[in-house]
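Before I ask anything, let me first share the structure, which is written out below as structure tokens.
Excluded from the complex is one protein chain; the other protein chains are retained at their positions.
Showing chain A:
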Amino acid sequence: MRLLLAFLICLTALSCVQKSHDQTVTVTLDVSEIPDIKTVGVRGSDKPLSWREDFEMKPLVKDSLYTATFSGKTGLLFTEIKFVVNGEFEFKDQDNRRVVFDKSKKTIYQAKFNKIN
């Protein structure tokens, strides 16, 4: 019993919460090949993104180039995202895009809709 308690205390002392840091990601999406753009967004697995609703992307060049910046605390080395245009996901039934975080804590990711980088 004492051994088990000592073991638990040691484990608690030696380990704890995964280290996390602020990470800012800027994504830029080329949608120039898509006609009639109404909405452009990004969805993903980590806050502030979600798979349920778009994180709105704003036009840099209307109907051609859209961007969004999001940030949050993370302990992961990457996040997974997909872009959504007019409510339609890219890469249906395929793997998500994997955005690997830059060590500078500011990551820039450029992509073309439905095209692998």
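Here, a contact is a pair of C-beta atoms (placed from the backbone, for glycine too) under 8 Å apart; a residue touches a chain by one contact, two chains touch by 3 or more; residues count from 1.
Keep this in mind: contacts and distances are computed from a predicted model.
Between the listed names "DoxX family protein", "Extracellular solute-binding protein", "Na(+)-translocating NADH-quinone reductase subunit C" or "Amino acid/amide ABC transporter membrane protein 1 (HAAT family)", the UniProt record for the complex's undisplayed chain reads "DoxX family protein".
For the options A:20, A:94 or A:110, the residue in contact with the chain missing from this view is A:20. On the side of chain A, touch with the chain left out of the figure occurs at residues 1-2, 4, 11-12, 14-20, 73-78.
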